[in-house]
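Provided herewith is a single structure, encoded as structure tokens, for subsequent inquiry.
Removed from the display is one protein chain of the complex; every other protein chain stays in position.
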Amino acid sequence: MTREEFTEEIVAARLAKGLTWQELADAIDRPVVWTTAALLGQHPIPAEQAAVLVGMLDLDESAIPVLAAVPMRGGLPTAVPTDPTIYRFYEALQVYGGAIKELIHEQFGDGIMSAINFSVCLEKKPHPAGDRVVVTFDGKFLPYDWTSAAT
Amino acid sequence: MTREEFTEEIVAARLAKGLTWQELADAIDRPVVWTTAALLGQHPIPAEQAAVLVGMLDLDESAIPVLAAVPMRGGLPTAVPTDPTIYRFYEALQVYGGAIKELIHEQFGDGIMSAINFSVCLEKKPHPAGDRVVVTFDGKFLPYDWTSAAT
Amino acid sequence: MTREEFTEEIVAARLAKGLTWQELADAIDRPVVWTTAALLGQHPIPAEQAAVLVGMLDLDESAIPVLAAVPMRGGLPTAVPTDPTIYRFYEALQVYGGAIKELIHEQFGDGIMSAINFSVCLEKKPHPAGDRVVVTFDGKFLPYDWTSAAT
Amino acid sequence: MTREEFTEEIVAARLAKGLTWQELADAIDRPVVWTTAALLGQHPIPAEQAAVLVGMLDLDESAIPVLAAVPMRGGLPTAVPTDPTIYRFYEALQVYGGAIKELIHEQFGDGIMSAINFSVCLEKKPHPAGDRVVVTFDGKFLPYDWTSAAT
Amino acid sequence: MTREEFTEEIVAARLAKGLTWQELADAIDRPVVWTTAALLGQHPIPAEQAAVLVGMLDLDESAIPVLAAVPMRGGLPTAVPTDPTIYRFYEALQVYGGAIKELIHEQFGDGIMSAINFSVCLEKKPHPAGDRVVVTFDGKFLPYDWTSAAT
Amino acid sequence: MTREEFTEEIVAARLAKGLTWQELADAIDRPVVWTTAALLGQHPIPAEQAAVLVGMLDLDESAIPVLAAVPMRGGLPTAVPTDPTIYRFYEALQVYGGAIKELIHEQFGDGIMSAINFSVCLEKKPHPAGDRVVVTFDGKFLPYDWTSAAT
Amino acid sequence: MTREEFTEEIVAARLAKGLTWQELADAIDRPVVWTTAALLGQHPIPAEQAAVLVGMLDLDESAIPVLAAVPMRGGLPTAVPTDPTIYRFYEALQVYGGAIKELIHEQFGDGIMSAINFSVCLEKKPHPAGDRVVVTFDGKFLPYDWTSAAT
Amino acid sequence: MTREEFTEEIVAARLAKGLTWQELADAIDRPVVWTTAALLGQHPIPAEQAAVLVGMLDLDESAIPVLAAVPMRGGLPTAVPTDPTIYRFYEALQVYGGAIKELIHEQFGDGIMSAINFSVCLEKKPHPAGDRVVVTFDGKFLPYDWTSAAT
Amino acid sequence: MTREEFTEEIVAARLAKGLTWQELADAIDRPVVWTTAALLGQHPIPAEQAAVLVGMLDLDESAIPVLAAVPMRGGLPTAVPTDPTIYRFYEALQVYGGAIKELIHEQFGDGIMSAINFSVCLEKKPHPAGDRVVVTFDGKFLPYDWTSAAT
Partner (left out) sequence: MTREEFTEEIVAARLAKGLTWQELADAIDRPVVWTTAALLGQHPIPAEQAAVLVGMLDLDESAIPVLAAVPMRGGLPTAVPTDPTIYRFYEALQVYGGAIKELIHEQFGDGIMSAINFSVCLEKKPHPAGDRVVVTFDGKFLPYDWTSAAT
């Protein structure tokens, strides 16, 4: 079975067993955003932790090496997401992407926010006018740096 | 002149005069991400503040009502951004978008993070292994709510 | 089984049993547009109501938690719809979308009609020249509002 | 000059003169959605009314026959709209399009809502939880009808 | 089984049984273009006629309500057709579409040829230089007409 | 000046002078669909006839050799047309294209309707329920024929 | 089974049996390019010849009427081919397509090279600097000819 | 001026002066397909020959170094060509591309026909049933060869 | 079974057996990049070597002729890769592709780096600031050369 097929099984098994993503993350003691992304096929899951999750979700043992392998990443079914919850982040990029780029350059110089040395955090914060979803993208600044391996 | 033409003029004038986005934001006392996005054509700028900016940038007075009008938003030149600094945010969405969706639903219920009742904040945070770009997307949670106007 | 597979089963079972969408909506006492969209995979259906529908349609009980989970939304098979009945709404957007945007801004200010705090209603209205399809999109106005969670 | 060029001029002239779409519509005694769509290049404007608008907006007289000609319609710059205000209608179609299709067929039979024998109306309706944007698409039902001209 | 699956079965069964589209159309006494389009999944087939066709093609009885339901229309596998026989019609639209539009407006006024109150007829006509395929698109003229349901 | 630029001039000049396509076609004694398509940039116009049209439309003489050259054909601004009047023909292809293909093969054998040895005719035909647009595509049948030049 | 499924079987069976395309073509006494294209799903194969091929490849007899039917043509999996061997022809079209068009018009007048009354020939020709692939596209010239069926 | 702008000038100047592509090719003693492609912006033209052509076409002298530089190649305005004369070659690729690939591999082994060590030749050949366009693509066979530079 | 299906089996079997790509390459004494690409479906694998690999991976013997056949190449699931590890190479092409083109022309003349007479090498090189991935693309220079087969 492919990673994609195991991902489908994971999604179904989680619902059937009534497990939350938080419970799955707690079971392997990893951050919940990371764990959810990994279970949705976006990160390798080390064999030891994969074994725990495979047990909780009653998957076949053969899933373990597949979950432990680095997957082909990129989880959106279309280039422009159609799901409203995900689309809002794409929209924010359409509206604020240019400004974020300008300000990274103004404050840090030429370079990028790494999406590899990176973490995402999602919090629920109260506000008099209604709870807020606060999503923090936190990546190391990588300056453009023209370096070569020593020869 | 169209809003797009004024945006091109703003970009060129800012460089020619050596003004930072922060200085422009300070001049109108608005957050810097908002101001930068607005000057890049993504938000209307109230006439009074537009007048200040038009003055600083030596634009024609006729820019003021155009800047004050609600623009056609959507600032990326291609559906999938090619600029590396902007692309990393798109990539984060490809890798973490599904997880963020699942966790918004797990923690808040069915609904979305608003991209309208919303702010973005960009910070430079120190870290022993190198400075970090921390971008916070902060939007009101909007639950799916089947409501109609009273008739 | 995935939500998509259950949706296919629902479509087939409804036809085989000769049930109308209205009958299905009445059985769970929910608006018919909402119920139809939900059964076509666009909304979660609370477990209690899902159980009623699963019974009427003779689906497997394992469908209930899947129907109750928030789905990956976005139901059109192509970005531009090819079905004539659906296309007319896309066409209306091509022809009137710009005008609707301008008038929302003129009458309400800068912001959007929410598609989340939202309902759709479809009515058959008589007219001397032939019955009319009247579809009402009714969403809360959301003003652009640069707000952050308290820190 | 092409219709597209006159549309750009109209957009700029309206802002410069501080005219509302409603004032322009009132001046020619036509519905405001129709007038706005027409001025944005989506409908021909009969010469007499075009003359009034050309006068109010100080355009060149040569605009009149161009405004009076049937334009190449289709006003969105991309197949999937990026502007948030317009996108919400596209999103509603992604989420409710399938349901609307099913219910048109259930209530009227096989056919479509015409987008030609059609009107759009935009209203601001109060609601305790905030004003609502109510957009009504009202089109004649056209049944699929296999008819030929007499020979 | 879905409509798409029944369409595949119909295509295979017709070939296996050596039936012509004309014979199938004659059996239900409907025009041959309509019948072929319907059997290819583009129109609902009333149950009585569906029963005849299901019998001739030895399909399962469960096909009848599926064939009788209004399908999701739009039968081309790609937006621009690759099959040469179908492509020529797309090409004709690329070359003559603009002219047809202009002349509909010149002869009828602003409006469209309906594709719903519509029939297609395909004839083989002799010509000294070789037989000709004559395809007639015959649709009711629908003038743009800004009408609303009475309130 | 390129052909595209002359086409824009032709479109504007025709409106300014109030000439119909029919009048332009009559002036050069050619079918009106052909003439309109040619003036919209889809066919070369022999120099003698081009001279007549250039005179009527007050274009520069330098237009004549450009109009007389074979143009780069393909007149739709997007692969899927957005203009409603043109779209209906694309829709008819989506719904009836497969059937037309099958019936060409059933009645003529394997091959195509030529779009080169081809004419289009647009007629206004009366019908008790309203005038009809009747568009006839009339092309020579070309059988698939595996022929080579003699060597 | 559909034509696509039989094509997959043919591809696999040919490899398993170690047959060359040339041997298959020789067995039915047809040109090898034609035969290969036909077996890859691009041409109907008359029943008598299909029977020979079905026998050689050990396919089910039910394949014969499917192979004998005119297929939905268009064999490339993506609009721009990714396979390097096929891509070079697409590249040649990008680089020389405009020139070929100009020279067909200069030497023959306005019209096209038919791809229907057409043959392709592939030869291996020696050259001091290495063997050459020589592919000849040989199609009847079809002049643009505005002809109609007699009425 | 860019190469694209000079290409536009060349196209217009050739028509205005009534020069054939053959005459231009003869003037620089190069094959006509090569010359036409080069003048359409697909090949660099050595300065000496560029000077001849610039003279014949009355272009500015500054064109010479631009024509002599290697251009950004790829001359089709859309990924799938819409011009019928060019489209037929794309169609031939859709129908015969897979077969050509198989036969190159069967006759030569794994590899490609080079589109760089390559020539195209267009001939008009007589045939009792009408003249034929014969286009020969002649490229060196390049076997897949895993070679590295010596280190 | 198709090549694609065998590729999926290979991917799964390698993980299940815990074999590295390097071990598979060593077993057939071929470069590791070549072997990995071949096992991922991008190169034919000669029968003798295929037999070794099929043995190590416990695949069915019927895989051997399929692996030995030239595959339809082009291994990325989307035109723009979404996987971050692969995307970085696409990004490098976006940023440096134009420069590489200019410098190939400046140093070698008009032509290309062959991707057929070509090898890729991936090395891990140390650097004080962290290990580096060094990927070398090494292809024969092919000058544009207008050559034809002798006739």
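Letters A, B, C, D, E, F, G, H and I mark the chains as written, and numbering starts fresh at 1 in each.
The criterion applied here is as follows: a residue touches a chain if its C-beta (ideal position, glycine included) is under 8 Å from a C-beta of that chain, and two chains touch if they have at least 3 such contacts.
Keep in mind it's a predicted model, so treat the numbers as computed, not measured.
Asker: Out of H:Val32, H:Val66 or H:Ile86, which touches the unshown chain?
Answerer: Of all options in H:Val32, H:Val66 or H:Ile86, contact with the hidden chain holds for H:Val66.
Asker: Which chain B residues touch the hidden chain?
Answerer: Given the touch definition above, chain B has residues 8, 11-12, 15-16, 18, 77-78, 80-85, 125-127, 129, 132, 134 touching the missing chain.
Asker: If you put the missing chain back, which residues of chain G would it touch?
Answerer: 80, 82, 84, 87, 91, 94-95
Asker: Could you pull out which residues of chain A are in touch with the chain that's been left out?
Answerer: Contacting residues on chain A, toward the hidden partner: 31, 34, 43-44, 70, 72, 101, 105, 110-112, 114, 116-119, 121, 138, 140, 142-149.
By definition in this document, only the chains that are shown with their structure count from here on.
Asker: Enumerate, in label order, the chains that touch chain B and chain G alike.
Answerer: Where chain B and chain G share a partner, that partner set is I.
Asker: Just curious, how far off is chain H from chain E if you go by their C-alpha centres, in Å?
Answerer: Using C-alpha averages as centres, the distance is 41 Å.
Asker: Which chain C residues sit where two or more other chains touch them?
Answerer: Residues 43, 69-70, 72-74, 76, 79-85, 91, 94-95, 101, 105, 111-112, 114-118, 125, 127, 129, 132, 134, 138, 140, 147-149.
Asker: Please list each pair of chains that are touching.
Answerer: Applying the touch criterion to every chain pair yields A-B, A-C, A-D, A-I, B-C, B-D, B-I, C-D, C-E, C-F, D-E, D-F, E-F, E-G, E-H, F-G, F-H, G-H, G-I, H-I.
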